[in-house]
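Report on the structure given below.
Removed: one protein chain of the complex. Kept in place: all other protein chains.
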Amino acid sequence: MIPFGFSLSPSSVTDLDKVDTRRYRELLRLEPGAATCIGCGSCSATCTSSAWTGMSVRKVILGLQRGRDVEVDAMLRGCMLCGKCTMVCPRGINTRNLILAAMRISKEDGK
Amino acid sequence: MAKKLRKKYISSGPMPVPKWENVLVVGAGIAGLEAASQLLSLGYKVTLIDKASYAGGHVASWHKLFPDRTDASSVITGLLSSIAGATLLLSTEILSVHRLGEGFAVVLSGGETLYFKAILLATGFSLFPAEKKEEYGYGVYNQVITNSDLEQWFNEGNDPRINDRKISSVGFVHCVGSRDIKAGNPQCSKVCCITAVKQAIEIKQHFPDAEVWCFYMDLRLFGKKYEDFYISAQKDYGIHFIRGRVSEVSEAIDGEVIVKAEDTLNGRPVKIKLSLLVLMAGIISRNDIQPLAEDLSVMMDSDGFLLSRDNITGITRSQRPGIFYAGTCTGPKTIPESLAEARSAAIDIHNYLRGL
Partner (left out) sequence: MTERIPGAFHPFVIPFLAGMLFVLGYCLVGMVRVTLELPREDRRRFLLSLITPRTLWKNIKDIFLNCLIHVNLWKRNKNLGFMHSSIAFGWFMIILLGHIEVALFLPHRIRFFYYPIFFNFFVAEADATIKGSVMMFLMDFFLLIILIGIAMAMVKRIRSRWFGMRRTTRLSLLDSIGLYSLWAIFPLRLLAESFTAHISGGSFLTIPMNWLFHQFLTTEYHILPTWWAYSIALGVFMCVLPFTRYMHIPAEMLLIPMRNAGIRVRHPRKGFAKLEYYSCPGCGVCIDACPMSVKKENLKDCTVYLNRQLRRGNERRIAEISDKCLLCGKCTAVCQVGVEGPELRVAQRERRRYAIDPDYSTVRPEVKGGSKVLYFAGCMTHLTPSVKSALSSVLETAGVEFSTMDPDGGICCGRPLMMAGRKEAADALIEKNRELILGSGCDTLLLSCPICYRVFRDSYDLPGIRVVHHSVYMDELLREGRLKINRGYECYVYHDPCELGRGCGIYDQPRHLLASAGELVEAKKNRAESICCGGSLGSLSLSFEKRRDITLASLRNLTDTEADAVVTACPLCKSTYGRYSDDTPVMDIAEVMQHKILLYENHE
């Protein structure tokens, strides 16, 4: 590459060909319902914790699909497992199981 | 059963010459009316029955129809004028049905037993009972109404929930009881998105100073001119569209409701105070259809609607010979779709009866 004397900032494009989705696939194994999310945001809107922690089940699922593990982990830490998201999810996803599974599998990937 | 009925028939006097009324249309909504009018013009004798005391079904209580804002009443009047030759029995239900030869002996709630060669089910749909989505507070908060309540207000203008307050901001919640496994209805109701856009525009016309918000999961504006409607709502009426499903409604001290949703495009939860919240209650199968379906031995689909012989080429045909469908009894449909299906069912019945 020609030295320009400055470095290019990393691209903000998510390269879907290169995204590491191992953790998402593991999540799907533990909670197959994750695949049915339509991203309506009901869970995030009703979330007891989101006002303080930014927790959002929708973003957790999306984040894992796009390989954004650090953001996902930060959100997961805020979850209080109160179950409101499970109550409002129109797709009937077992979000509490999903969250606990996501909290478990981060280690197995050797983060 | 059939044997028993025949016996009763014989014992009641000398056997009259069977008078085949030809076709029974169950449901005098738009599909039933249209099918009846087509069958009449094909030369059949048609009996049209409806549980309600009026004809026209859901459309009869609607105000204006998308996308041209046609008067709903003019559509019904037009349809009614075309069925002048049919027997229209209102406030009438089927008590029992028995197959008799190639036709059906139908006992009606009026007490009469009539004979038909074919039956067309145009039984329509039920509006999702919005109080079932408890978190939206329909029936708890006076600020929360349904799409049907709003149409009624457009028609009659006497709903205290709207009249008694200053309307400064109005929200529309799409997909109430549609695309909702929890509510037992995984299907899309098809018409709510465009109805919400239509009603939002109409609200804006009534209350030009009010801010109007539509909360949607996906906007499904698939029909002719729907997209034009949407563009007009954005451009001409300044209606706000938020991609996020409302998940909670609570009451503010000042008599408004606080609505929580996630603005998913921005990735942030939002809350907003609204003076009126309109729930777009969806189309679900009629809860009283099952006994009738059992009586006719037609099957129910997994979504609770009637099961067609196949969903591409035989949507108007049931699995039983002589029984046909039209309109929303097989799933959510728009008015033009229901009307088109009614005509198609009429042709289907015509072909069936010719082949007997």
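Going by the order they are written in, the chains are A and B; count residues from 1 in each one.
Keep this in mind: a residue touches a chain if its C-beta (ideal position, glycine included) is under 8 Å from a C-beta of that chain, and two chains touch if they have at least 3 such contacts.
From a predicted model like this one, the values you see are computed outputs, not experimental measurements.
Trainee: Taking the whole complex into account, name the chains on display that the unshown chain touches.
Mentor: Touch partners of the hidden chain, whole complex considered, are A, B.
Trainee: Touching the absent chain: which residues on chain B qualify?
Mentor: Here the touching residues of chain B are 132, 134-135, 137, 139-141, 181-184, 248-251, 258, 287.
Trainee: State which residues belonging to chain A touch the missing partner chain.
Mentor: 33, 46, 48-49, 51-53, 73, 76-84, 86-88, 92-94, 96-97, 100, 102-108, 111
Criterion: only the chains that are shown with their structure count from here on.
Trainee: What is the distance in Å between the mean C-alpha positions of chain A and chain B?
Mentor: 39
Trainee: Within the complex, which stretch of chain A touches chain B?
Mentor: 38-47, 50-51, 56, 58-59, 87-92
Trainee: For the complex, give me every residue of chain B touching chain A.
Mentor: 135, 175, 179-183, 217-218, 243-248, 260-264, 267, 269-270
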